[in-house]
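Yeah, one chain of the complex is gone here, protein chain that is, but the others are all in their spots.
Labels for the chains are A and B, by order of writing; each one numbers its residues from 1.
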Amino acid sequence: MNFMPKILRGVVSYVFKKPVTKQYPLERVEPAPVFRGKMSFNPDLCVGCGMCARDCPTGAITMEFYPHVKRKMPKFYYGLCIFCHQCVESCAWNAIKPTTQFELATYDKKQLIERVSEQEVKPVKPRRPEKKLFYR
Amino acid sequence: MERKGNDLLDKLTGIIGPLGKVERRGPKRYYVYTSSENIKEIVNKLLKELGDCYISAITGVELEDCFRVYYHIWNFTESVLLSIITETSKEKPEVPSLTDIIPGAIFHENEAYDLLGIKFIGHPNLRKNFVLPDNSPPDFFPLRMSQSKRGES
Partner (left out) sequence: MAITILPFGPQHPALAEPEHFRFKVDGEVIVDVEVKIGYLHRGMEKLMSTKTYVQNIYMSERICGICNVAHTTCYVQTVESLAGLEVPKRAQFLRVVVNELARIHSHLLIIGLAAHEVGFETMFMWIWRDRELVMRLMEELTGNRLMSAYNTIGGVRRDVDEKVISALKKACTTLRESFLQIRKVFLEDPLIRTRFVNVGLLKSRDAIARSAVGPVARGSGIKTDVRADDPYQAYKDIPINVVTYKECDSWARMMVRVDEIFECLRLIEEALENLPSGEVRIPVSRKMPEGEAIGRVEAPRGELLYHIISKGGEKPYRIKIRTPTFSNLYPIVATFIGETIADIPVILISIDPCFCCTDRMEFVDVNSGKVWYMSTSEIKRKYWR
């Protein structure tokens, strides 16, 4: 029982502290700045190389063919995504960028599919890769 | 460091002698190639000459023409992982069990039997569906190459 004074000190100190819990939906909770959340995809930068789809461990990214411009673009299905950010790493053209957004819950699975609409797709201009890749 | 590795290689070759071929595969990794009859004798000799060992894992793998079984044994005194490698035919995959020498092998051997169908002769309780579901058929060995086609039975 000789650790009783320490417990009491702890109890007293917690009486004067604010509650640790936050009223989440009413109060914003920010994850750490390096948190791996949803990816943001920029169709203007994409060249359709398909490395993201090839490296995705769960098959959450599939390449979709757009016949009117004769090119492929990734389609993201967040229901399968495990947020490992391997696609961010594999994209040499910086088209996939990480964000810290984590609020993805939905009632409808279809809302988890993210695809580029036909109007947004432009014909691809050949460019050189913009960043160094670690897997060759 | 390299000197010590060669010393150990000589020592292991001396212990095992004509029963198998010892090969150094990197720091603290040694492969011992042998035939299935000699395994028990080799492990007995290792226990006697080198001291306490425990069984770290048993890998079974199906190659083109045979099944290969690796007994990964860690020795405490020399701090070395010995992989004793043996091959067995595809028609009658049988290797002797180590359970009477190292009782810890019991689960590892049962798992290898369940997934690959390699029979361990002398195992006290070799049963099918050890890790697989209870209602999977008795001739179903999922790690075999014949089972690797997906989407069909």
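In this text, a residue touches a chain if its C-beta (ideal position, glycine included) is under 8 Å from a C-beta of that chain, and two chains touch if they have at least 3 such contacts.
Computed from a predicted model, the values in this text were never measured in an experiment.
Mapped onto subunit B, the footprint of the missing chain covers residues 25-26, 28-29, 52, 54-57, 59, 61, 70, 72, 74, 76, 79, 81, 83, 102-108, 111, 115, 129-133, 135-137, 140, 142-143, 147-153. Within the complete assembly, residues 3, 6, 31-32, 34-36, 54-59, 79-80, 82-86, 89, 109, 113, 132-136 of subunit A touch the chain that is not shown.
We take it that only the chains that are shown with their structure count from here on.
Per-chain CA centroids place subunit A at a distance of 43 Å from subunit B.
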